[in-house]
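Note that one protein chain of the assembly has been removed; the remaining protein chains are unaltered in position.
Moving on, here comes chain A:
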Amino acid sequence: MLVISCIKQVPDTTQVKIDPVTNTLVREGIPFIVNPYDTHALEEGLALKDRYGLRSVAISMGPPNTVATLKKACALGVDEAILLSDRAFGGADTLATSQVLASAIERLAQQEEVGIVFCGKQTIDGDTAQVGPGIATRLGFTQLTLVDRIEWLDLDQKRIRVRRKLEGRHEIVEAPLPVVITAVRELNRPRYPTVPMRLSAELTEVTVWDNQVLNLDVETVGLKGSATWVSKIFSPERDQGEIIGDGIKDPVGTAHLLLDKMLSKDLLAL
């Protein structure tokens, strides 16, 4: 049975700046990293490999330099790394991205049964959290988002029970395999690559699938297949704030002033 981890190479956002003139991301000289949430998706796939002997595969869609990210996955111990790369896939939004990833997973499923697909809950560059659910919907897999713990996995019964981390509460849910799970940071502690694994990863060939392999309608992938496109990136301007009341001398009065203000601006409804 396969356990697939979907990972994305993202710019190290702590180092990304927005060019104030062109309103685009300044990417020059910015190193790429594995999307932090995806490192947890990867780790969980590897943990299941270690524990149940499942075959672990990492897939990523991106330009050819994404090979670097997949080699990191190899250094951590995945059995196979597949890069989905084609000019036609470029400029994709989450809709088009999930289309390509789902089709690659389908292709893998033709060879071997897919049990679990792990994704990070979201990426740190797009922050949409849509690709995981997108894949699940396209494949007809059950989607278990925001998972912070796998309670148990029963490979005979082909069922899984997980804990979801929601705002202020946890939710324990059970589902039949196959499933798509999106990982939050609390799911695990990613491993560190050993040197022998790093060295062998450098020699490992990363499988590349382009659209000749996946054979998708070009209208459904890349920029053409995207329902959204970015027209402008900017830091929102904020109106000058104002200081109301005197909080230290009159906290109750100030609280009333604040409430009135919020009501008048329709930020609150009674």
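Observations
As a convention for this text, contacts are C-beta pairs under 8 Å (C-beta built on N, C-alpha and C of every residue); 3 or more make two chains touch, one makes a residue touch a chain; residues count from 1.
As a working rule, contacts and distances are computed from a predicted model.
Selecting from "Urea ABC transporter permease subunit UrtC", "RNA polymerase subunit sigma-24", "Cytochrome c oxidase subunit 3" or "(Fe-S)-binding protein", the unshown chain of this assembly corresponds to "(Fe-S)-binding protein" (UniProt protein name).
Only one residue from A:R107, A:R198 or A:K261 touches the chain missing from this view: A:R198. Which of A:R51, A:R87, A:H170 or A:R189 touches the hidden chain is settled by the complete complex: it is A:R189.
Although one chain is not displayed, its contacts with chain A can still be listed: residues 12, 14-15, 31, 33, 189-196, 198-200, 203.
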